[in-house]
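To start, the structure under review is shown below, and the notes come after it.
What you see is the complex with one protein chain gone and the rest in place.
In order of appearance the chains are A, B and C, and numbering begins at 1 in each one.
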Amino acid sequence: MGWSNTSRRQFLQTTGAAAATFTVAGCLGLGGGGGGDSTIQYLSDRGDSKDVIDDIISEFEDESDYEVEVTYTSKGTSTDAQLQKMKAAGNPPDVVFDTSADAYRYQRDGDAAPVNDTIEGSGLPDPVNVDGDSYFVPTMVEPLMGWYRNDLYDENPTTWETWQSEAQRISENEGLEGYVVQSGQTNNADTSMTQYLWQNDVNIYAGPSDDIEVTIDQGDNEQRAIETYQWVDQMSEYAPNGSGWEWGDAIGALQQENAAAIMSVGGLPVLTIQEARPDLVENLSPTAFPLPDGRSQDKWWAYMEGHVVWDGGDSTDGAKEFVKFFSESERFMDFVLSAPLFQFPPTEEGLNSDAVKDNEVIQQHQDAMDLVRDNWDAFTTVLATGDDGAPNIVAADAYGQQVFGQSTDQMVVGDLSPEETVSWVADELRALQE
Amino acid sequence: MASPIRLDSIRKEYSAAGNTHVAVDDLTLEIPAGSFTTIVGPSGCGKTTTLRMIAGLETPTAGTIHFGDRDVTDAPPQDRNAAMVFQSIALYPHMSVRENIGYGLKVQGVDEAERDRRIEEAAETLQITAQLDKMPSELSGGQQQRVALGSAFVQDPDVLLLDEPMSDLDAKLKAELRVEVQRLHKELDATVVYVTHDQTEAMTMSDHVLLLEEGELAQFAPPGDLFDHPVSEYVARFIGTPSTNMLPATVEATGDGYVLTDGQFSVPVPGDLFADRVGDDVTLGVRPQYLDRGGGSHGVRVRVDVVEQLGTEYVVHGETTDGSKIDVVVADDAGLATGEDFDAYFEPDDLFVFDDGGDTICHGDALSQSQPA
Amino acid sequence: MSAVTSVRHRVADMDERRFLLLATFVPVAGFFAVVWLAPILYALGMSLFDNPTGAASFVGVANYADILTSVGFPKYLWNSVVYAVSSTVLSLLVGLGLALVVNQQVRGGNALRTLMIFPYLLPTLVVIFMWKFILDPNLGVLNQYLVQWGVLESPIAFFSTLQWAMPAVVVASVWKFGSFAFFILLARLQAIDPNLYERARVEGASTWQSFRDITLPHLRGAILIILLVRGIWMFNKFDIIFLSTRGGPLEATTTLPIRVYQLAFSEVNFGGATALAGIMFFLLALVAVVYFRAFEPEKEVAN
């Protein structure tokens, strides 16, 4: 495609040049937008931890020849939008803070640079390892977690059956809904639905990284998937309309006592509710996702977020240095714990560190912390769903477009039957492979 | 210094959507220095365009304009030492009356004390001293017009141009301002050009009248000349109220000379003018004021349509036997009623004779010489 | 007489005229070239490539063909039309109603006027915060009171129910943009000669008749322009929908601009996104041309 590349570049140059001629500012000269060779452009959606990030950066700048320029984006797609623009201008970032799934996508497109130096011997997980090279430096883990009202539910219902009967009892007797079923193109809906399927041992995919197969409608999986959708459908009877609900909407339902239980991520619900309804916090208890009778909790969705070094930026080497510095920084734990109970360290060692133990918020919610410790080994990223945890690009793309969240919407709002929903979702997943 | 204004073969075209419209065509005349010249004519005849070319707001398509010896054809309005009063009055709404009047002086760099002196002098002349510190929107129409005049007057221009300045005023104010303008003319050393569609203004105020017909010069003469010696049927019809009556007639040769006749009257005419027009259709123009019920040398029968009282006189609107409209001004309506017939008489002395192209063949004074002794 | 001067010019004045002509147009033209023309051409150029921001390969009009034949296109187009038409017409009606009221010089009319302009000046972000909060099924005061008063049994998630999402977005849009029509129409109303109404009353016209025969014809030009300009704006409106529903539920509020965004940033198909933007541009241009032919709103604009 050499020809097309040339013509595109010419096109870019012509437009750029035309623009330059037209504006007075043209005299300011070309280039210079994103800084020169010694500037590392860092794209992050962690505005929450801005203070800590700034500290780490200034330490890094003191010790090296590089300068780091951060662009904060809001959570969701705005990182993608920013990336698109920077790529189009031929001014890609050098480091991107993103999920392991995104890192794998970048690697596939040839945009990621290996970070073996940082991973090797660090004890960090290595979720994006392609042909022996590591492309992702994990900095934190964010497991899903449910919260329920311990004053309404007598005890943790645990199983599908108990959840259903208890949710029904609460909906009928307590003046609020027993549960929340999120649906639609939101992260909350997508992760929840995926986790429900996992709870019933549905193997959505099979095969190695280079030959992922969609198996959700194959063999026993189909029946188990249908059962799962049936259960979700029944639970939606005891839930408000949760179409389009993101994390905050579900938390709102819990906070305003419109629902007695929600599935969310980590301690996010208590952190939020703490502020508006401090009186309610003691009535909230953490829980794993509901589990069908006889199944065990062996796959627990946990986001893994960290750094990707971009290949082809101006300061790739500096970027590698920076991510290594970041992970080894003294302030690293402060970074992770800037949202305690929501973000956890990427290693078990970190989890058991004093910094975590001494954290005030975590101390107040030991039950949630116990849940994390007990299930640490079950934590899985959506990416690691190929055979033996191999990176699964289809799953990453499916999460990118929230296919499972949409499937719930198709059923709960769009009135597809559970059977139809399963074949709908299978079709959508296969379409992603094309 | 008042300067004469000379227009040489001035032509002005506008083109819009591929069509060329000629607003002024081949206009040549010289307006004497210090005179008061009125440009009249019906709407769309090019009066305002001519004025705007003199002001420099429009540029002639062809021809030249001179102020005295100076060719100003291509000079911008700023450089002509002209002043203009606009039909829309055009007072600046954001300036007080004082600032409005003084704006031209300010632009010319006249210092403030001198400016104030001249503004106050002008205000006094125009009796608007009390209004000097008001805003234009607080003034009545007549006062606004005075301010506009003052603004032009204060600049001591060589040429003062007025574009229908009184068209929006009521009759009483018009009469007052007319006097004012004439007084200003006397005080100012300026050549005044005044555009109006009102011929009464033209006839009463000016030394010279320029009558335009579809962009072309119809006649340029002192008002009396225009009234008594129109050069065409168009001029005769336009000047004078009510309009000049037009009676169709034919040139006939009789045994002892030539006559103009329509069957009712037969006006003898001199052979030197009419000998070679025998058989031609001509038009006799006679002003309604010169028709007389009492008697005269020639008469036409008039059937009364409407009688209008006009102050001390009456205007009888009627028809001749061949159906042409005819107006007669009489001192006493003497009970004339609609449908009644009477005879109206005229003297050849008062006639204008036009050929079938509308050009004047002769005026009455030429006819009277041929009266048989 | 014409304000515009003629073909031949005086030399001295010419220079200043030319200077002013250049001063008034060159910056504007240059500015437009940089911030509208160049980006638009650039975007249209991108629409002819596959993966234009990466390893671009020229594909001609394939992106256009893909978009036009995609399953969702008719639905997104329909959503766009529904949204643009209903929000434009409703803001026109609200604006008209209120302009008529304020024009009656009721007590408090000035306060109303101040109130009306306020939403228009508020950022969409803030407007959406307000409406999301009010219409929220959990925190929302509307649901809270409707349930409390027994109108509703359980709260409605307005922004996430198939049948309510579009109306909710439209309401928020009308709230923000109603005053655009209001101000233009009020200005026109105040310019109508009151004698016309007096005359109509003398001739025995009812209130309704004089509204129909005097008020409406005078507002015609303004209404035509509001419909056109506001309609174009609403058809291309992105933020208000994206911030409130992100196009959901089940694509019930996925209009073409939302689809452009999804294509560009969640499906990373920039060729498709720019092609869709191109299609929207041609559609609007077509509608505008037909509109200009049919109603000649420019006559109301340029003499």
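Miscellaneous remarks
Just so we're on the same page, a residue touches a chain if its C-beta (ideal position, glycine included) is under 8 Å from a C-beta of that chain, and two chains touch if they have at least 3 such contacts.
Note that in this section contacts and distances are computed from a predicted model.
A chain of this complex does not appear here, and its UniProt-recorded name among "(NiFe)-hydrogenase-3-type complex Eha, membrane protein EhaE", "Proton-translocating NADH-quinone oxidoreductase, chain N", "ABC transporter permease subunit" or "Anaerobic selenocysteine-containing dehydrogenase" is "ABC transporter permease subunit".
Listed by label, the shown chains that the missing chain touches in the whole complex are A, B, C.
Within the complete assembly, B:84 is the residue of B:24, B:53, B:84 or B:190 that touches the hidden chain.
From the options C:61, C:117 or C:290, the residue with contact to the unseen chain in the full assembly is C:117. Not every partner is drawn; the one left out touches chain B at residues 55-57, 76-78, 80, 82-84, 86-88, 90, 92-94, 103-104, 107-108, 151, 155, 161.
Touch with the hidden chain on the side of chain C covers residues 3-5, 13, 16-17, 19-21, 23-25, 27-29, 31-32, 34-36, 38-40, 42-43, 46, 53, 94, 97-98, 100-102, 104, 106, 108-109, 112-127, 129-131, 133-134, 139-141, 144, 175, 183-184, 186-188, 190-191, 201, 204-209, 221-222, 225, 229, 232-233, 236, 238-239, 256-257, 260-261, 264, 270, 273-274, 276-277, 280-281, 284-285, 288, 300-303. Within the complete assembly, residues 12, 15-16, 19-20, 23, 25-26, 28-34, 47-48, 50, 69-75, 78, 81-82, 84-86, 88-91, 255-257, 268, 271-272, 275-280, 339, 342 of chain A touch the chain that is not shown.
The rule we apply is simple: only the chains that are shown with their structure count from here on.
The chain occupying the central position, as judged from C-alpha centroids, is C. Averaging C-alpha coordinates per chain and comparing to chain A, the farthest chain turns out to be B.
Chain pair with the most C-beta contact pairs: A-C. Distance from the chain A centre to the chain C centre is 36 Å, each centre being the mean of its Cα atoms.
For the pair chain A and chain B, the distance between C-alpha centroids works out to 90 Å.
Chain contacts: chain A has no residue touching two or more partner chains. Of all residues in chain C, those touching chain A in their complex are 30-31, 33-34, 38, 41-42, 45, 49, 52-58, 136-139, 154-157, 159-162, 165, 245-250, 264-268, 270. Interface of chain A with chain C (complex): residues 1, 3-5, 7-8, 11, 15, 18-19, 22-24, 77, 80-81, 84, 87-88, 109, 183-186, 240-245, 249, 252-253, 255-256, 258-259, 400-401, 406, 409-410, 413-414.
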